[in-house]
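A single protein chain has been removed from this complex, and every other one stays in its place.
Going by the order they are written in, the chains are A and B; count residues from 1 in each one.
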Amino acid sequence: MDAAAMTKYVPRQPMIRHLLVAVLAGVVLWYLTTQLSTYNVYQVGEIASYVVVLGGLSLLTGANGQISLGHGAFMAVGAYTLGLLMTHTGTNFILELAAAAGVAAAAGVVIGLPATRLKGPYLAGMTLLFALAVPSIADKWPATFGGDQGLTVSAPTAPGSLGQEEWLTWIQILGALIVLVLLANLLWSRYGRAFRAVRDDEIAASLAGIHVARTRVLAFAISAACAGLGGALLALSTGVVNTGAFPLTLSIQLLAAMVLGGTGTLFGMVWGGILLVYMPQWSTSLSTDFNLGNGASAYLATIIFGVVLIVAMLAAPNGIQGGLRWLWAHRPRPGRGDHEVPAPIPVSVSD
Amino acid sequence: MGCALGVMLVPATAQAASTPGVTSTSITIGATVPLTGPAAPGYDEIAPAMTATFAWANAHGGVDGRKINYTYLDDGYNPANTATLTRQLVLQDNIFADVGSLGTPTQSAVQSFLNQQKVPQLFIESGCNCWNNPKYPLSLGWQPPYTIDGKILGAYIKSNFAGKKIGYLSQADEFGQDVVKGLDMEIPASSVVSRQTYDVATLAGPLSNQMAALKAAGAQVVVLATIPAATALAMLPAAVIGYSPQYVVDSVGADAPTVGPLLASFAQKGGASAGQVAAAGGLLNGVITTAYFAPESDTTNSWVQTEKKILQTYAPSLYAKAGLDGNDQYGVALAYTFIQALQKAGKNLTRQSLMNAINSQGHSFITPGFVPLSYSSSTHFGFEGEEVVKLESSAPPAVTPTGSWIGGVPVGPVETTSPGSGPIKKYTGPTSTPPKSLSSTA
Partner (left out) sequence: MTLFLDYTLNGLANGMIYAALALALVLIFRATRIINFAQGAAGMLTTFIAFSLISRGWGYWWAFVAVLLIGFAIGAATQLVLIRPLAGKSELNPVIVTIGLLVVFEGLAGAIYGNASRGFPAAFSQRGLRFGNTTVAFSHFDVFILVAVLVMMTAMLVLFRFTALGLRMRASAFSQEIARLLGVRVGLLFTLGWGLAGIAGSLAGLLVAPTSAFGPYYMNLILVYGFTAAVIGGLESPVGALVGGLITGLCISYVGGYLGSGLEPLGALALLMVALMARPEGIFARPPARRV
């Protein structure tokens, strides 16, 4: 039977659908991690953590229309929360991860409140300064925050015979799957509709009974929680929390990765995560192929990254996911009245 | 100690298959260093200088018939990148050891990983006291810890500038704090009238406020624990307001060919060409600093001549652009320390034999340093001694393609101490000279 008939078997309820997709993805990833080398497994874990961060950013910017150039700071808040809890208390790491998300959400409220009054570039300016200011707090009080050496994060030991690297990657993958399911459900629910209504027309939304400011702050808080969780997960896998890991460029790269993946989409954030993790490696190896001697080739990788950003934006303004959707919508389909269909060729059509 | 290179004609014994990065014909080592980013200036020369030294060694047959392959990756001084790249080097590229990686925050981020993976983290390019950690026996420092700089400079200030008012301007991180720790061990607290700091992450322009505060406090001697860019950004605004204290600068930020160009434009008004400044005069005249090997301006020193030849032959484009400066010397010296360690580790090369060689024989390695290396089973520090140097316009200058830069003369004996509260002792032992075979090229 063809695709049309198959849809009968896909559950109607979006919540269940999201869960099924997540389970399916989980199974595929499980198989993948057993086949890959240890280093690649570590990279898959990194991608998963970035997907968590980008998912929140996509909700904030895509669904709710607020630009943030400061999500690296929320990652720092989550990572440092995890580090401090791990250093001073001995609680279960899952609780610590949840606390990291919670504290980051609180930071999101702190920024989200003034953000309700700001539009576009003004909000961007404030979040940019936020990205600069938060790591400087950790630098200013090195005794608490570990200074140059940072805080050590001792990862939980892997159960049974599972390798340590695989275990850490799986924590990150599970985090990503859970967060994506929650975000997808959220975007489908009335909260998601409220986010989009506020983005599209504040006044109409307000007339319809939606509390605009509260919706905006909620979006900020949720996206900050995602960033905090992602930052904490990365800290768990690298084993250290250090302000040097949260420069201004991180926040800018997050925004770029989100837009390249496809603003507003959730699956596109997987492309964004892959870009963040593989782009540096790929552009470095490409530049060493040019064999310019190490000084120039190190910067060549930078140039390649910038060029890719520009070209991708010009070629696919809706990001990779947007581009894929466009391709899917414009795929050649026989016999559907699509003006791109070529002259009919006799084929046997099954029903 | 004239252990010449390339004399080993006996083929290496069959290597145990379990030592990663070592075959019968090659040794693969790696490192992470900043090649791009604001932390790169100067430090990006060290790894190419190391590569040139390894190329020289390989041209002479390598060590025990094994050629050294050195891979260094750009982490941009970002510990998150260091974590990823180090895992790539260890898990994917199977390096034998991590040699000459740079930075305190960056190397702290991977210290636990490397030790847990049993990969030696050798000769970390940072003067942090933290490398001497018994919990991480495979992590070794190399350059003198910053606290030793502080102690030796502090002792010099105490005896030569007694009664004067002292001010500090230090980088607000481990580097600056460690130098200040050392200074405070020697200089009485009542003499210190002002302690200023600057944050390297937000270093954008002149440190005018800090210098104004030092001037307002009446500091007659100003100690700078600064990177080269910050040394210039401190001296410039001080000169603007006509404030010229006696400067005492940590060796990290006192290399004349590196700091000189940054100050050059001050000496000229608009319209003059940027870059060149006469060796005489200039803001660096009279600066007190330290050195733990012969500086590039000491052209009669056999080590300086050897370093020049190695760079000229094996890194000609680097040499043509910048000549021999402190960073290149650092790289050659560090690389040669590693070569010595390989030689003493023997034909049956394992990570354990390498660590044993360093810990038990490190003190007898041939190096350009004024003092021998301190490695032992109880200490992970390399050099722990240096001498106080004064930059003098009458001293022979350091000549590079970019100009003629002020040279220095020693103003005290070579001294050793520890980063702890131990005393400072004079060192009267011999310095080593490069073995005969090192001074010939190709």
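General observations
Heads up, the rule we're going with is that a contact is a pair of C-beta atoms (placed from the backbone, for glycine too) under 8 Å apart; a residue touches a chain by one contact, two chains touch by 3 or more.
What you are looking at is a predicted structure, and each value in this text was computed from that prediction instead of being measured.
Residue B:L203 is the one among B:A59, B:L203 or B:V399 that touches the chain not shown. When the omitted chain is restored, the residue from A:L128, A:A176, A:A227 or A:M269 that touches it is A:L128.
Considering the full assembly, B:V259 is the residue among B:V259, B:I288, B:L334 or B:I406 that touches the omitted chain.
When you scan B:G30, B:P79 or B:P237 for touch with the missing chain, the hit is B:P237. Summarising the interface, subunit A meets the missing chain with residues 61, 67, 114, 117-122, 124-126, 128-130, 132-133, 136-137, 139-140, 203, 248, 252, 255-256, 259-260, 263, 292, 295-296, 298-310, 313-314, 317-318. Remark: the residues of subunit B touching the chain excluded from display are 35-38, 40-42, 44, 172, 196-199, 202-206, 208-210, 212-213, 216, 228-230, 232-233, 236-237, 239-242, 258-259, 261-266, 268-275, 321-322, 402.
The definition used in the following text is that only the chains that are shown with their structure count from here on.
Work out the mean CA point of subunit A and of subunit B, and you get 40 Å between them. Residue ranges on subunit A touching subunit B, taken from their complex, read 37-39, 42-43, 46, 132, 135-136, 139-140, 142, 147-150, 152, 234, 238-240, 242-245, 247, 250, 277, 280-281, 284, 293-295, 298-299, 301-302.
Put simply, subunit B touches subunit A in their complex at residues 35-36, 44, 47-48, 72-74, 77-81, 83-84, 87-88, 91-92, 104-106, 108-109, 112-113, 128, 130, 172-175, 177, 199, 201-202, 317.
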